[in-house]
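Of the protein chains in this complex, all but one are displayed in their positions.
Chain nomenclature is as follows: A, B and C, assigned in order of appearance, with residue numbering initiated at 1 for each chain independently.
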Amino acid sequence: MTRRLARLPLALLVAALTVVQAPPARAQDDVAEPVGKVLTLPAKPAPHWFWLSDVLLHRTALYDGDSGKLLGTITAGSVGVGFVVWPLFSLDHREIYIPESYFSRGVRGDRTDVVTVYDATTLMPAAEIPIPPKRAEYFPGVAPNAISDDGRFVGVFNVTPAQSLTIVDVRERRFTTEIQTPGCSLVYPAGPRRFFMLCADGAALVVTLDETGQQQSAERTRPFFDAEKDPLFEAAGRHDDGWLFASFEGNVHPLDVSGEEPRFGETWSLFSDAERGAGWRIGGAQPVALHAKTGRLYLLVHEGAKDSHKQAGSAIWVYDVATRNRVAEIPVNNPLSSFVRGQMRAGRERLRDRMLVRLLDAVLPNTGAEAILVTQDAQPVLVVMSMMPPAVTVYDAQSGDILREVSEPGLAGSVLVAP
Amino acid sequence: MTRRLARLPLALLVAALTVVQAPPARAQDDVAEPVGKVLTLPAKPAPHWFWLSDVLLHRTALYDGDSGKLLGTITAGSVGVGFVVWPLFSLDHREIYIPESYFSRGVRGDRTDVVTVYDATTLMPAAEIPIPPKRAEYFPGVAPNAISDDGRFVGVFNVTPAQSLTIVDVRERRFTTEIQTPGCSLVYPAGPRRFFMLCADGAALVVTLDETGQQQSAERTRPFFDAEKDPLFEAAGRHDDGWLFASFEGNVHPLDVSGEEPRFGETWSLFSDAERGAGWRIGGAQPVALHAKTGRLYLLVHEGAKDSHKQAGSAIWVYDVATRNRVAEIPVNNPLSSFVRGQMRAGRERLRDRMLVRLLDAVLPNTGAEAILVTQDAQPVLVVMSMMPPAVTVYDAQSGDILREVSEPGLAGSVLVAP
Amino acid sequence: MSPRTPLDRVVEKLARGLARSTSRRSALARLGAWLVGAAGLPLLPVARGHAALPDDALIEGDAGDPTSCGYWRNCAIDGFLCACCGGTESACPPGTEMSPITWIGTCRNPADGNDYVVSYNDCCGSTLCMRCQCMRTEGEKPPYVLWKNNSLLWCFGTKSRAVHCSVSIVLGVAK
Partner (left out) sequence: MSPRTPLDRVVEKLARGLARSTSRRSALARLGAWLVGAAGLPLLPVARGHAALPDDALIEGDAGDPTSCGYWRNCAIDGFLCACCGGTESACPPGTEMSPITWIGTCRNPADGNDYVVSYNDCCGSTLCMRCQCMRTEGEKPPYVLWKNNSLLWCFGTKSRAVHCSVSIVLGVAK
């Protein structure tokens, strides 16, 4: 370093630090606020919390459905990769598990797959469990990984493109085994030591683990749906005894996993012939949700042609699973209107806000919604997400009334997850 | 694996591969197109090519100003980090150099900084030169790194927050030295073996290298601007003999680096008293550009208050550096109108397109532009970028006429760079 | 319901044949893994003296425009069209490489009325192109019908797993 460099020294940096470290003490200066404060979340999630993942921001974000507020975020995955961000939760809600893939040079380089354990109050990583670098990435990723009902084992769906299932013991913080699952994808929890996957021949592959997380059995059921003619949506409703799947053609396929062997319930149709004739179909990215205790099944529907299974929904139709009757039709809130009002920071409460809602809803085309979620408490809310423009609306799941809108809910929402 | 697994085997995968590998040979089947084809770029850049970096897509993208087409992209940097993507070019245009930072776990983990060497025709990485993990990241990053005029040494501006300059020998593919530069930031080329930085006291720090890329000298000039009262914009115009800087208050500061010692030319004002009174100011993210051969200085201007140096510009004012006269005023194309027409895939050529332009320009507010670039050929184009909504317009730099708009130019444009 | 294509029949036949023997299966699994690992070597057919490539110049409007989502070949694509990203309908842009592993669609060419088997190959190596987004789902199936699923990130056997855009390559007539 030459002498000239001395003129304006490194001192500027140190000075900047020093000055804020020990400003001259004066009476009126005693206003300084503490630095370094970071908020933490309560130990138990509130009943209307939900997570919304975002493929462009590579994150999942926690919102409070009661306030519409963003509470915190977890970023997971590498640049350009990381479409699937589906968090799993320990039974006591103290930990969050996310299977993730990383590359040493952003879009390229050495790949490392891990299940990262996050502290659920700080949302900071607490541990990392290496797994085989085989995780599937797809959009939006509704059943890419699952946690066993006892909260101990995590299953991660792999495609290399060979299909397999990675098992992780999150209690012992270790990878236990990789199970080859040719022809079968996705993963759903089905008991304390059991997962199942769906297969191209319409069967389910039921994987049972032993106490150490090793494969005890992997048995394929008889085909219970036609994957070519009437495939099941990936999004499905979980209840105490099992799952309700809905098919592209609007048929409900109950799967009971409460017993030793999975049992297939009677399928039933969601649409009347007239509705089918009018082209009513289920569609979207995550178009199925169930409120387990009341047996209310929520489906995102639209009028469209065959193969329109990813089309945005214009309404949510609500069914009573016991009677198989439709009990409500909830129109989807206009995402463009919601987006514009979010940018304007306008609410829905005051008279002039309500007039703006009416005006914008009337003027702007309603481009529909792609994902729905229902919370599982006694006074559930229905969360409805539109991808483009990004919009999230919270409804009273029982009355169908709009409770609030979440402003600025990210850039490219993928899935909604309840903690 | 149990016997049941055998029902629908891994064969499905292999079959999928096999079937497309060797379909039954039939006459009408001889239509198959080749697979694996990847386009490459010509060895020399066309005169109106430009790069546009994007902080949300973590990339820089090459566009052809003559067609408005996207030609290719390079992704650089880690999730959530990588604000600065400023490519440098070898003299023969066969290589592109980008200083980059990577983290082993996306937003966290071990940090690795490198200068990656890309092949300019394939845009694929050819080599990687590790450097100290100290690169500055800031938005938008107009002078974050530079290449010496002989094309051999790259300088990278560091902040940890201690300021320093990393030197890389791109010919020998090695890091050579790190020079402490307290109080000085940014880096500009100033000769075959010379860079300079700008300092908080208004001086320039001139760094000269020896043949091996080691520091020969680092000398601070006398202060030539007031960094507190009238700072220089980071964006500046390069010509054969040196640089033209513009200040927040609209004064031009010429810096001649053609001789042994840098010389400071006479400063001159861009604005008349009346214009100053009306509040005309330079502003934006990259508001200064120079066409070196004709001595035309392009400035993004707006009417605004003091401290509005980042405000979007409503016009580009063009000056003849020799006479110091303003020779043109080019209004900024309406980015909202451009964005909407880009989404509609509407051009500007046909009568009905021109009517749509007029309608949208009249109806939608013009939110201005943040960055400008002028190509250095004899028939230069002026490229103007707006950040939100993302819009890029190509003008005839001499007539000021709009030549074309680039549709869908990314998500969050930061800087424009000429190859 | 779309009619069963030759692809369906061949897949089914192969599947049935291979299902008979577990030992053969695991050999095939190794072969498959090897094939997947052999990056750089396209697994899909190289040119076989293509005589009768469908001529898009005969098609009016969007169905003949490779930068349009309505382009006939795009009937089961999901992503960004490479023709808008520095590539063409069948070639990747600079800065990417083409994944040899793909999903498959069957699309009707309005020029000759024929159905063609189309391979959708991801171009991998850069973040999402974000130009000419296109999502069409003719015959598209969920991820458990893997090779008909367009949601999967199909960058396999490439240096990068990051999908930038997708091409639509005609593999043959589906009659």
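By our rule, a residue touches a chain if its C-beta (ideal position, glycine included) is under 8 Å from a C-beta of that chain, and two chains touch if they have at least 3 such contacts.
What you are looking at is a predicted structure, and each value in this text was computed from that prediction instead of being measured.
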| item | value |
| --- | --- |
| Chains in view that touch the one left out, judged over the entire complex | A, B |
| Option touching the unshown chain, where B:Thr121, B:Thr267 or B:Ser308 are the choices | B:Ser308 |
| Which of A:Leu52, A:Val81, A:Val107 or A:Leu123 contacts the chain that the document leaves out | A:Leu123 |
| Full-complex contact with the absent chain, from A:Lys69, A:Arg94, A:Arg324 or A:Arg350 | A:Lys69 |
| Residue in contact with the excluded chain [from B:Lys37, B:His93, B:Arg108 or B:Arg238] | B:Arg108 |
| Residues from chain B at the interface with the omitted partner, ascending | 56, 78-81, 83, 101, 103, 106-108, 111, 136-140, 159-163, 180, 182-186, 197-200, 227-229, 231-234, 306-310 |
| Missing-chain contacts mapped onto chain A | 1, 6-26, 28-41, 57-59, 62, 69-75, 121-124, 407-408, 410-411 |
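To be clear about the criterion, only the chains that are shown with their structure count from here on.
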| item | value |
| --- | --- |
| Leader among chain pairs (count of C-beta contacts) | B-C |
| Separation of mean Cα positions, chain B and chain A [Å, integer] | 36 |
| Distance between the centres, which are taken as Cα means, of chain C and chain A, whole angstrom | 28 |
| Residues of chain A whose C-beta touches two or more other chains | 56, 78-80, 106-108, 161-163, 180, 182-184, 199-200 |
| Residue numbers of chain C (touch at least two other chains) | 25, 29, 32, 101, 125-128, 146, 162, 164 |
